[in-house]
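Shown here: the complex without one of its protein chains, the others still in place.
Our next item is chain A:
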């Protein structure tokens, strides 16, 4: 296959950035999308040019490190698939492909297609956990968990923190990410004691990090490579309302 790539190039956070066109020939349909970028980069390095910086690590769809806007779709055209698992057989010979970084004010561009997603870590640090210091745990079978709740908790816990939901959202909101963790923990008995302080803490951290608000545009779930359901945001809103009604805030003991 022969392709024309138009790739966002930006030297650093201060650079304005621009789309640059690169023809790439002899692409095998069995290549992954990132392997196709590897081929381009090998060529650029030998030509003495700066290779395209992009984040990636496991290349099997679980670490959440890769994230590219491909023709305007987060992770590209195939649903339920991260960019690293997308293969070139999804594209046609002769096609022009636009490749851009995640665009959201909470995810500033570091270089080219690499963005800074540390805002996600801050949301988790603000309450996305169960306080259970090592050694303090009771016997695992002392608290049974209904299978339906355990399965639903797992479904939300499958989030890989890639940021596709934010990139797809017209508001640049991180609500699906936040709601996924909140839903997992609020469905489990272990998550109950901190349930309401958790939701306030995480939503506050979300807002402070510069993410936009959720207006139920519904763009996030279709872009999510793990299919985190939209109703998790409904659960977040319910818990948030309950928490504010109770007067809970993120101060311990209140």
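By definition in this document, a contact is a pair of C-beta atoms (placed from the backbone, for glycine too) under 8 Å apart; a residue touches a chain by one contact, two chains touch by 3 or more; residues count from 1.
Keep in mind that, in the parts below, contacts and distances are computed from a predicted model.
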**Complete:** Its UniProt record identifies the chain omitted here, from "succinate dehydrogenase", "Aspartate carbamoyltransferase", "TonB-dependent receptor" or "Amidohydrolase-related domain-containing protein", as "succinate dehydrogenase"
**Fill in**
The one residue from A:8, A:91 or A:120 touching the chain left out of view is A:120
**Asked** Which of these, A:35, A:95 or A:204, touches the one chain of the complex that we don't see?
**Response** A:35
**Prompt:** If you put the missing chain back, which residues of chain A would it touch?
**Reply:** 11-12, 28-32, 34-36, 38-39, 41-42, 44-46, 48-51, 53, 55-65, 78, 81, 85-87, 89, 110-111, 114, 116-118, 120-121, 124-126, 128-141, 143-147, 150-151, 153-154, 157-158, 160-161, 184-185, 188, 190-191
